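Right, one structure below, let's go through it.
The complex appears here minus one protein chain, its other protein chains still in place.
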Amino acid sequence: MNGDLRDLHQEILDLGTQGMVMNMGPQHPSTHGVLRLILTLDGEEVMACEPVIGYLHRGLEKMAERRPYRHFLPFTDRLDYVCSLANNLACAQAIERLAGIEVPDRAQWIRVALMELNRIASHLLFLGTFGTDLGATTMLLYAFREREEALALLEAITGARLTYNWIRVGGLPDDMPENWDKGVLAFCDLLESRVGEYDRLLTDNPIFRRRTEGVGVIPAEDAIAYGLTGPTLRASGVEYDVRRWAPYEKYAEIDFDVVVLRDGDTFARYLARRLELEQSVRILRQVFDRMPEGPIASKVGKVLKAPPGIAFSQVESPRGELSFTMVSDGSPNPQRVHIRAPSFANLTVLADLVVGNKVADVVAILGSIDIVLGEVDR
Amino acid sequence: MAQAELKERFEGALGGLAEAVEAEGSLVRVRVALPNLRAALLALKTSPDTACDFPANLTAFDTGQEMTLLYRLASIPNRWQALVSCPLDREDPKAPSVADLWPGFNWFEREVYDMFGVAFEGHPDLRRILLPDDWEGFPFRKDYVSKPSGSPLKGPQPTDLGEQA
Amino acid sequence: MGEVNPDLQSRVVKFPGGGVLVAGIDEIFNWARSNSMWSLTFGLSCCAIEMMATAASHYDLDRFGILFRATPRQADVMIVAGWVSVKMAPFIRRLYDQMPDPKHVLAMGGCACAGGPYRDSETIVKGVGEIVPVDVFVYGCPPRPENLIHGLILLQERIREESILGVRKREPITVQG
Partner (left out) sequence: MIEQALANPWIRQLANAALLLAVINLGVLVLIYMERKVAGFIQSRLGPVHVGPRGWLQSVADALKLILKEDIIPAPADRFLFVLAPFFVFVPVLAVFLVLPFNAGWVAHDFSLAALYVIAAGTVAIMGIVMAGWGTNNKYSLLGGLRSAAQLVSYEIPVVLAILAVVFYAQSMSLVDIAEAQRGFGWFIFHPPLLVAAFVYMIGQLAETNRTPFDLPEAESELVSGFHTEYSGIRFAMFFLAEFANTFFAAALAVVLFFGGWDGLPGLTGALWLVAKSYVLVFVLMWIRWTLPRVRVDQLLGFAWKVLVPIGLIVVLWAAASVVYAGGAKP
């Protein structure tokens, strides 16, 4: 290399090329709401990622402090709006534990049925949006087709399609409508006959496999250190399902498998949810055989006061461990309510996970973590 | 596992770091003073007796007289968990950061800072997380005074939106 | 088409010679605009899920020619589905400004209409109407897909009364939940 050329080369090096900063969101088709990702890109490769949240923050926990315990229940619907009943349950459970209220058996069984039906609806939404994130739009419509059936069943019992507000402190507001159990079992059969379609469309699709396998791998130790829960954690090979780990309602008496996969990649996270559909169907089928007759709510005084103390609930929502921590000072209002939203904890891993991947993988990885911004921002 | 045994295990792991240890089912309630907080959390994480390596939750609450940090750590294989409470100095809330031990607590600490103004010493990136960056005050402190929200749009904006072409 | 619009007479006076033409063109373009309301893929919260459900197989917004476009530049209608926080408000205004005229806004759900259950929260804007001009308010928490479709049909009817000369009505329509 002669002198001139060497100078030129040095000059190019001195130019100091830098990454391109790209703003993904808050309005972007694949951020599942209003998440904002500030990506620093080198070509198509992500060098750094900074998630910005809080675009839906409405101070729910602050609002809870201003209300009597039970008045907060309707607000919990709008946390993880894809699975409202899990939020209702987590909130009611925290109050029940704080105030020492028992729940009748029949109510517990119906709660289990509601949880699982809502879990199916939520996982179907995940399958659909995840397909869309990867460009397979049709999956969304297939999943919504079945989801619509699940919503009809939930509407039959709760009267709402999305924000149910059906679980009360100490039980449920009303019993199941007539023949509701038959409808649920028929839906179970329908869903089982349709999951094969999902597999043909996505799970077994070679393009889908190549897009997801080995992408965004979370090793088990990392998954634990980041505090991930739900299918996101179980896909990394950690067996932690609150339904088994700290059983609530009647889950201790039900026979089901905790779906645990080893790979920890995007595909495993997808597959974990896809396989949980079948486990939910399995649980639903057991519920109605064993449901006892009896009351559906225990007596709770008009003014609900809890003794001073700290209590927390743990519920396995479709996204992971949902936990309400309540602090009481003996007054009718809680002193502090904190919501441990699974999406919030799961999202912490994203920034480190996407580095070194392509832009397209960011979308796939984010989709596979399955967040709901309503509960991230609270 | 018997509660007494569980309590012993935790007391053994913590040594003299804890002020009080109570077992209740599979939950162990631990109270720690601020100077021992980090050491106690580290002991809970690393000691084979407790093995609480799963960062389940971190929050705080303010009673108006006292502000308390609340950590929840779980041991997944052993099926027990610890609820660690640590009172803070309400006038100048500070706490050591454990974001290096558990990256999962990074955002939880930011949230506590955002809502209570607790300064986590050693946190890599302590900024507001949920509220807008220019928010004033820490809303979850009991002495916080709510104010009506002003115009959501800052800077020059068309005054008559209806006629905007 | 053949029906005489009561507005027509006033336009003939306003634009001698060209009025009839304008009215005719209006009819055609309003027909096109009202039947091709591409909306922005923009969901905020719970209502966004119902918006998706409305677009999905069971309710199928494509029947009415309503497509979802990801970029504001190619959208005609912004469906604000969900609560608007103080942190989000400037972005919504920006998206609205990025949309090409003629553009319309549909506020979906109680939160977007008036703050909904979060009216006493400091971080929530009490209705998207404070930020952008709203054509249709669809109440409900969340509104059922049928309600949203009803709101969209009312919006179509409103568009049919507009003119390419920029004559627009600004009193919002309200659909109760």
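Chains here go by letter, A, B and C, matching the order in which they are written, and residues are numbered from 1 within each.
We adopt the following convention: a contact is a pair of C-beta atoms (placed from the backbone, for glycine too) under 8 Å apart; a residue touches a chain by one contact, two chains touch by 3 or more.
Since the structure is predicted, the reported quantities are computational estimates derived from the model, not experimental observations.
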{"item": "Chains in view touching the one left out", "value": "A, C"}
{"item": "Selected residue (touches chain absent from view) among A:217, A:258, A:300 or A:359", "value": "A:359"}
{"item": "Full-complex contact with the absent chain, from A:205, A:279 or A:333", "value": "A:205"}
{"item": "Interface with the unshown chain - residue positions in chain A", "value": "20, 22-23, 28-30, 41, 44, 131-138, 141-142, 145, 201-202, 205, 207-208, 210-211, 358-361, 363"}
{"item": "Missing-partner contacts on chain C, residue numbers", "value": "28-29, 31-33, 35-36, 38, 56-58, 60, 62-65, 69-71, 73-74, 76, 98, 100-102, 164"}
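Basically, only the chains that are shown with their structure count from here on.
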{"item": "Between the pairs B-C and A-C, the one where more C-beta pairs touch", "value": "A-C"}
{"item": "Distance from chain C to chain B - Cα centre to Cα centre, in angstrom", "value": "44"}
{"item": "Residue numbers of chain A (touch at least two other chains)", "value": "54, 57, 59, 62, 377"}
{"item": "Of all residues in chain C, the ones touching two or more other chains", "value": "87, 122-124"}
{"item": "Chain B - residues contacting chain A, complex", "value": "26, 53-57, 59, 61-63, 70, 72, 76, 79, 83, 85, 102-108, 111, 115, 128-132, 139-140"}
{"item": "Residues of chain C that touch chain B when the two form their complex", "value": "84, 86-87, 89-90, 93, 101, 122-126, 130-133, 166, 170"}
{"item": "Chain C-facing residues of chain A, complex", "value": "26-29, 33-34, 54-60, 62-63, 66, 74-75, 77-78, 81-82, 125, 128, 140-142, 144-145, 147-148, 151, 161-163, 373-374, 377"}
